[in-house]
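Complex shown without one protein chain; remaining protein chains in place.
Showing subunit A:
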Amino acid sequence: MASKLLASALRKTLTPHAPISKPSSFFRAASTAAAAVEPYEEAADGVYMKGVKISGRPLYLDMQATSPVDPRVVDAMLPYYLTRYGNPHSRTHMYGWESDSAVEAARAQVADLIGASPKEIVFTSGATECNNISVKGVMHFYKDKKRHVITTQTEHKCVLDSCRHLQQEGFDITYLPVKPDGLIDLDQLRAAIRPDTGLVSVMAVNNEIGVIQPMEEIGEICKEFKIPFHTDAAQALGKIPIDVDKWNVSLMSLSGHKVYGPKGVGALYMRRRPRIRVEPQMNGGGQERGIRSGTVPTPLVVGMGTACEIAKKEMEYDQKRISQLQERMLSGIREQLDEVVVNGSIERRYPGNLNLSFAYVEGESLLMGLKEVAVSSGSACTSASLEPSYVLRALGVDEDMAHTSIRFGIGRFTTEEEIDRAVQLTVQQVKKLRELSPLYEMVKEGINIKDIQWSQH
């Protein structure tokens, strides 16, 4: 209550004349609990952010960027933020012991979800760090004999960037192209293998288009040639069944915040038999068997462990529901709009990802119009740029269609009503934009856009 009084006093002194609903002050009144300063002003009828008035918190359909934390995960984490604050590496007192046993329990929970042994799990700060350790760490360790890496054009930026880094150090990288459905061609993979190939890195579920690569088959090929196989399974964890032995992976990158866990934590699976070794990217106290020095963040790790345990229990239930919602969304949009294309394979796809292109509609304008729906045109990392997605370009999607893509991410907490509302708003917005589009008008009149000779400038 005192904070409320203070806040209203503050507000009066800071903005003596401005009515509350105007975005005049950068200080938002302290809310009931958190007295944090937020860079926008909330009012009863909406919020002003970036000059736009939003009437309520947008419905969240961007699950590939990050997922909300499950309340059961928060519940498991809170004790480690409050009273159990010990450093898990402290061996001399109870605070350390209880944190240590919590970390080990979480390690077992993560391992259980992917069919691994707890000894094969290394906690990191996230999937990006895992990918860096895997790609750079492996190649640096075996640099005397192995000088070549195979990856795909549709990998996440952190794998591609690690590869570019290796290239600057003189390693050779093969970026495999993908077929129009987003899957790699196994024959091309086989053909790309050289005697000095030190790593194959293919992501399990694509973050932008949600296609599931043929992991078992790739694993087979890698086994045949005795090449370590790394996969970025951040988007696959808890969503599709993962078995490290079936997939024959040597390294696997996992992330906490894509499975309704906390941000800032990830896990790297490292096979023990046959053993894979890496050069650490972080040196220090030798935690996590020297592979990732630095104090293990107990609350985050506990959160990730709980999230994995829940994911294992709920996978079937969630999968069924998310498939129904995807079906509902796709048929809802297709009933009312023509020329909607699903990017990437429909059959081999994680249903929580629906990447659609709406022909003749510019994606950024559509996103601007969909202020009540939190979606993105591709990955969050590149959402600031207007460049079309490199993943869609790799599929061979035309530049004009690549510009019109929207990624709808459906998750555990998405409701039918949200899907219906998203469909309604999207259809409304696309129709409005198409009405303004001369191209769409011409197509309706039967002119083939591709035949038009645009005048040269």
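Simple rule for what comes next: contacts are C-beta pairs under 8 Å (C-beta built on N, C-alpha and C of every residue); 3 or more make two chains touch, one makes a residue touch a chain; residues count from 1.
FYI, contacts and distances are computed from a predicted model.
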| item | value |
| --- | --- |
| Hidden subunit of the complex - UniProt protein name among "Eukaryotic translation initiation factor 3 subunit K", "Putative complex 1 LYR protein", "KLTH0F10318p" or "Histone deacetylase" | "Putative complex 1 LYR protein" |
| Hidden-chain contact residue, picked from the options A:P68, A:P177, A:G284 or A:G396 | A:P68 |
| Contact with the hidden chain (one of A:E220, A:E372 or A:D398) | A:E372 |
| Subunit A residues touching the omitted chain (full complex) | 4, 8, 20, 29, 31-34, 42, 44-47, 54-60, 68, 71-72, 74-75, 78, 317, 372, 412-415, 417-418, 421 |
